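For this view, one protein chain was removed and the others were kept in their places.
So, chain A:
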Amino acid sequence: MATLEIRDLHVSVEAEGGPTEILRGVDLTVKQGETHAIMGPNGSGKSTLAYSLAGHPKYTVTGGTVTLDGEDVLEMSVDERARAGVFLAMQYPVEVPGVSVSNFLRTSATAVRGEAPKLRTWVKEVKEAMARLEMDPAFAERNVNEGFSGGEKKRHEILQLELLKPKIAILDETDSGLDIDALRIVSEGVNRVRANGESGTLLITHYTRILRYINPDHVHVFAGGRIVESGGPELADKLEAEGYEAYTKGGGVS
């Protein structure tokens, strides 16, 4: 059973006045089949947590551990983490000019699965996954994220999630910038992956809106670079009613 364990994680970024600590001791365990929502105000360090887990070079881990089924994630390069089963759906997916979506998806699936998927089944697999996300087949021939609308970018992220079937899916503000239709389609994609029961999901969000579509098992409030309160779905209802004010009195980070 896949388990991501984060223990006392401290992370800094290089800022003008020297290194600035953003994460100040994060503890969290995400197991296969579970969905954890991490909610917090802007600047609380939620995205830093997401990018640190994926291994973005901008962030320096200064303390703590992250393991996936006992393996040291922090020792792995970015691509090794992805192949080990960590997937980050990004808030701002990057344009890669001249690289088609179909080429990108196949290259990625080949790397993660350890062998090139058989062409015939692969084409069908992609086509069906795209249809479920209500994506035009012509989309596959466009360059990765180039000229995509906000909704197209997020659907493309979830398409990858569905195809790569990670052990741990980290969704960084996947709901931001989506209209209600796109939010529904994207959420349905996430729910299909959850329904397989093979992935653990870490849903990072500022708003409670997406939780109407994706029901978390656990809700955590993130403030000042750490988890300050954990609970069940009822905690989201409280946040919806009261906002983050109670958690930000000490001031957020950055």
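As a working rule, a residue touches a chain if its C-beta (ideal position, glycine included) is under 8 Å from a C-beta of that chain, and two chains touch if they have at least 3 such contacts; residues count from 1.
We adopt the following convention: contacts and distances are computed from a predicted model.
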Absent chain [UniProt protein name; select from "Sugar ABC transporter permease", "Heme exporter protein B", "Fe-S cluster assembly protein SufD" or "YciI family protein"]: "Fe-S cluster assembly protein SufD"
Residue in contact with the excluded chain [from A:N42, A:S77, A:N196 or A:N215]: A:S77
Hidden partner chain, touching residue among A:V13, A:V96 or A:V228: A:V96
Residue touching the undisplayed chain, where the options are A:L49, A:M130 or A:L164: A:L164
Which residue of A:H56, A:R142 or A:K238 touches the chain not shown here: A:H56
Touching residues on chain A - with respect to the absent chain: 54-57, 77-79, 81-83, 87-88, 90, 93-99, 103-104, 107-108, 111-112, 143, 160, 164
